[in-house]
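A single protein chain has been omitted; all remaining protein chains appear in their positions.
Let's look at chain A:
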């Protein structure tokens, strides 16, 4: 006998395990090969077991729990100010929200490492700094005395790339210039694909460059042909790059095709920012047409459209959406069915212009770069509470970092592995359908086409066009039109046969040929 609580736990584990199964199992019923069927059934069983073990580990072994913000009584979450949150939280979280006033060299762009430990920031007027966020330690600060448009970390905190006035540069953590990437030109935005070791940039003349930073090879260089843009974002699910253009289009790119994989018309007006959900199914775009739109990028369909103003977007690990608009920050949250509702809001000092909003991974913190420096606020429930030491470890030691870099290089993915559906790798092409349909199939197809033509209902028309004779005539025409392609197919086949029969015999032999009935 299973008690009610045991049953409840089993049910919960089943629900949790679904995530780890990564989709339904293969349909083995259709297989005729018994040996293969047995092997695959065994494999499926193993998958089920491992998913269950993972679900159990998730339920019982994870050390930390997600953050939350719950209103009481008439309170609303978006009315709660940062000051009141800070008063409630523990002392280590108390240090996390801050305002760094740097009035001279702003507005600031910022970027976190995937583990959320380090932050690099770049002021528009050439101020670069790297900070260890764990103990708020300034690692290096220097000035390049040149326009800085974007900063991005490379494979770890040892290197970062900076898009400067004429070219992007790569610096190490000491602030030494390592490389000048002249091929990229005046890059407006940089992105790094960490599994592929590719640095992607889009420059002033709207060219998209991919450079392999481990070998230095320019992997691809494509003209987007859709005008200057600084809206670029990597989809973490499949490493496809999304670009937003001034005509309202969003295009998606991979390094092995010169044409965009997808072109979507998302806004009536320039696209100002795009963001991708970590699960890879959701894209948020915002444009100058005062719309924020959520897209399902599996079928490229619009999910929701909201009328709101935002210049910048970012998705958190747990799927919260940060919107930055002038000096306001809003955080939206999924309220079920991928419908995003306001969750929190934060007002900067009036007159501060936001330049970048960026969630810190594995923390409930949102970093904000603006014209007067840098701020960070607490957003409970934004970050993934449990990190995996082998994926991204905020407490990484020097040795672990070195080890990880070597392994990342060994497992470096080739640019060809970037595709819209990365789970396709290792699968087979579906078998081609039969080239020539059989006679029966053609007959059936023709019959359905004729039926469809017969069942058409016409609009009521005036001035004698609604006469029964006219209507029947029109219907007959429709039927004839539906029949025609099938009949033409048949006539095409016939002369071929006739030719075969009419083999020219020599005169002397013609009398022996069989007479036609």
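Here is the rule we use: contacts are C-beta pairs under 8 Å (C-beta built on N, C-alpha and C of every residue); 3 or more make two chains touch, one makes a residue touch a chain; residues count from 1.
One rule holds for everything that comes next: contacts and distances are computed from a predicted model.
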Look at the options "DDB1- and CUL4-associated factor 13", "Nuclear pore complex protein Nup85", "RNA (guanine-9-)-methyltransferase domain-containing protein 1" or "3'-5'-exoribonuclease" and return the one that UniProt uses as the protein name of the missing chain.
"DDB1- and CUL4-associated factor 13"
Just one of A:49, A:84 or A:137 touches the chain that is missing; which is it?
A:84
Out of A:25, A:67 or A:270, only one touches the absent chain, namely A:67
With the full complex in mind, choose from A:104, A:411 or A:488 the residue touching the hidden chain.
A:411
Contacts of chain A with the absent chain, listed as residue ranges:
19-20, 22, 54, 57-58, 61-72, 75, 80, 84-85, 88-90, 92-93, 96, 134, 195, 236-239, 278-280, 317, 362-364, 378, 380, 383-395, 397, 400, 410-414, 417, 422-426, 428
